[in-house]
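One protein chain is absent from this view; the other protein chains keep their places.
A, B and C label the chains in the order they appear, each numbered from 1.
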Amino acid sequence: MPQPKFSGVIPPVVTPDNPDHTLDVRSYGRLIDRMVGSGVNGLFLLGSTGEVAFSNDAHREDIVREGIRIVAGRVPVLVGCIDTETDRVIEHARRAQALGADAVVATAPFYALGGLDEIEEHFRILHEEIDLPILAYDIPACVHSKIPWKLALRLGQDGVLAGVKDSSGDDVNFRYLVQENEKAGHPLSLLTGHEIVVDGAYLSGADGSVPGLANVIPAPYVRQYEAYRAGDWAHVKELQDQINEVSHIFDVTAGVQGYAGGVGAFKCALNLMGVFDHDTMPRPVRALEGANREAIRKVLVDNGVLGA
Amino acid sequence: MPQPKFSGVIPPVVTPDNPDHTLDVRSYGRLIDRMVGSGVNGLFLLGSTGEVAFSNDAHREDIVREGIRIVAGRVPVLVGCIDTETDRVIEHARRAQALGADAVVATAPFYALGGLDEIEEHFRILHEEIDLPILAYDIPACVHSKIPWKLALRLGQDGVLAGVKDSSGDDVNFRYLVQENEKAGHPLSLLTGHEIVVDGAYLSGADGSVPGLANVIPAPYVRQYEAYRAGDWAHVKELQDQINEVSHIFDVTAGVQGYAGGVGAFKCALNLMGVFDHDTMPRPVRALEGANREAIRKVLVDNGVLGA
Amino acid sequence: MPQPKFSGVIPPVVTPDNPDHTLDVRSYGRLIDRMVGSGVNGLFLLGSTGEVAFSNDAHREDIVREGIRIVAGRVPVLVGCIDTETDRVIEHARRAQALGADAVVATAPFYALGGLDEIEEHFRILHEEIDLPILAYDIPACVHSKIPWKLALRLGQDGVLAGVKDSSGDDVNFRYLVQENEKAGHPLSLLTGHEIVVDGAYLSGADGSVPGLANVIPAPYVRQYEAYRAGDWAHVKELQDQINEVSHIFDVTAGVQGYAGGVGAFKCALNLMGVFDHDTMPRPVRALEGANREAIRKVLVDNGVLGA
Partner (left out) sequence: MPQPKFSGVIPPVVTPDNPDHTLDVRSYGRLIDRMVGSGVNGLFLLGSTGEVAFSNDAHREDIVREGIRIVAGRVPVLVGCIDTETDRVIEHARRAQALGADAVVATAPFYALGGLDEIEEHFRILHEEIDLPILAYDIPACVHSKIPWKLALRLGQDGVLAGVKDSSGDDVNFRYLVQENEKAGHPLSLLTGHEIVVDGAYLSGADGSVPGLANVIPAPYVRQYEAYRAGDWAHVKELQDQINEVSHIFDVTAGVQGYAGGVGAFKCALNLMGVFDHDTMPRPVRALEGANREAIRKVLVDNGVLGA
């Protein structure tokens, strides 16, 4: 099994904010160095986890410029160019390219939905206008349309897409995509964004994973990918079990939902662990506090991520 | 019944494009002059109909600057400041203010959903940071959350919102909003975006309407509002019936969906009528062609909008 | 305007239960006599409001037999024959016919969804197998598909459907249906199930309404229909405003949802008013209690429905 260009563990990087909502560059450096030092195979800046939707263009530029500077070529850097429609995405992609991105990640159009033909046209235009590999970001929970495997594969075979980052929750579609991609000569790098079921995605034959939780615990994901490459499935599964125990930082909180409970849990954990100086969330989201913060601390302590 | 600041017929202006996707200023002038000449009470630039989601920032600025120049103070101009989250919306709103907008129209956050508390916080932050009246744009089909009447009313009573543009399709919620707004001293201007049932919204007590179809046939909407003000309900209903016959430009086409079928029908009609020099749609949407174009022509001819 | 067979106010009858979940016949008699005495134009048994989904076949039969006995021919009786697919609906319809129903009301298939062609085939088979007028019950919130106006109208013109009871919340589709039905010679009786916006539906030209709240306050709905027939739109609207004040029994409760908050509020109110001896809800739903019951009492007292 030769490894495609974008493979292995490629975490979506959480963006640390100062209390005044500027980029907290020192925390950012600690976070990135820790993940690269753990052996991750790439980094994904400005994903949903990286606050792309909350960041204005100047802030997006800070995140990408500083991220690429810190990474310093140690691993490939993918940059999310997330916006409502084609022309807006193109602008973000050109900026990402100018800042040194290795690939761009783009969703289907959102806000105004137009069906599969428009999704296909969207990616074809992006490919014509952008000089970087493009990965499709399949995330129906955010964009409210789904990229079917037949469309993704056709765009891969036509050289439009270099890969797919699957955050769709549709494991049936993903399994078909992996299987048919293999039969077609593996034109696409196929990465799962579902950090809780990476083991199953690997058994399907996925090329890698984009686990947000790797911001908190990168090492188990790296070891899991190594076990996958070695065909040690019992260990792949065992590591997933261990990872999932830590993932309860998502569900021990109360009274929060969506981004506040997901990325909020990451920031809370990273702050408790001393990786982040702050747990500031982007407006209008609030940081986790009080009992929620203590519940997350307990999960981290119980699983040895944090000293008692 | 005193009229609130934003009332009457306030069409969401369709944006005409040149074949190279720049703003077609001459067609824009014809469209706006035709609507203002018909007696509309305001104009809404950069609504969903106005291609806000498809336009990059430079194009948005063209649309607003030229629109305000053409209107030349004849009617109030509302500007859509539509983007994923708070900080991005603020930037659009500041540009709109600098260009002379009379009010901004903003949706609930989208892409990352966070519940009602975050929607409320979002609008409160906008109000703190923007020196213009703010209308909430309630459009769940695009943003995938709904602004309940209790939240809208509270934000009105607190001076955060000046009004609501309701495109939710939830007539029950809208009727409660109108009724409770009246009891609370009418803090909000309440406008329906549902061009097909403006008669019912007026009977509820709505302050006005934002009908996309008024780009094509502004006069019946203006007369309908006058009939409403005069309490001539039979005429309000009769005009709606006439309007709805023309609205079949939305459903006589085949093989298109979403924006292509809605705004595509407007552009096709305006092009057939000579108001627009082109029917260019924004990327990745395609213009209506062939049998679809002829079907729209027939609707316009049958209803006397276009000569035979 | 000649009145079609099914027109005016046709409340969906709430089913009163004894504490042992048998039919409370005495309360049922009081409820029906009160509505018929107020001048309603028909009654709809075994609607969603009438606990059709919760009742086994024996209980359904009790509800229909006793209801028809109590009505004693004073008004037409429509019976809901609600089940997942065609053959199951047919069985309910044959029982309803044997018990003396004047019409049956059936939804689109649910549980297994198959698209518009199957919905059409479903109603055509029902028409072939059932010797009673059939009204389509358009209720996407329960059956998760929507009957478009073009399909409903075609089935009306073909003699398959006698009418539509619209509980879809899609006022645009309903307005088209009313307008096109009129142009087609009025084959369908068109009834709105949206008790809060009956005024708008009447302005559209609806034939009548099916308001659950008429179980609690039948008289205002009857007067509203009379005002509609007389063209007194200001009074139609004013009565809707009064009705809507009472409708806050739906939203003054806390911690309940769905059926518990809707029909639960009806049963609580009718019990407080002495019409129902009990407020028993069908399993697994719980009756409203404590503060929720007091909040409903307050709404009723404040609006003169209940003495202080």
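Here, contacts are C-beta pairs under 8 Å (C-beta built on N, C-alpha and C of every residue); 3 or more make two chains touch, one makes a residue touch a chain.
Note that the structure is a prediction, hence the values are computed from the model and not measured.
Although one chain is omitted from the display, it touches the following shown chains in the full assembly: A, C.
Only one of the listed residues, A:Val25, A:Ile125, A:Leu203 or A:Ala287, touches the absent chain: A:Leu203.
Screening C:Val13, C:Val75, C:Ile217 or C:Ala260 for touch with the missing chain picks out C:Ala260. Interface residues of chain A facing the missing partner chain: 169-172, 175-176, 179, 194, 196-197, 199-201, 203-205, 231, 233-234, 236-237, 240-241, 244.
On the side of chain C, the interface with the absent chain consists of residues 21, 48, 53-57, 59, 82-88, 90-91, 109-115, 118-119, 121-122, 125, 142-144, 257-260, 282-286, using the contact rule stated above.
Quick note on the criterion: only the chains that are shown with their structure count from here on.
In terms of inter-chain touching, the protein chains here are arranged end to end in an open line. With centres defined as mean CA coordinates, chain C is found 35 Å away from chain B.
With each centre defined as the average position of its C-alpha atoms, the distance from chain A to chain C rounds to 49 Å. In chain C, there is no position where the chain touches two or more neighbouring chains simultaneously.
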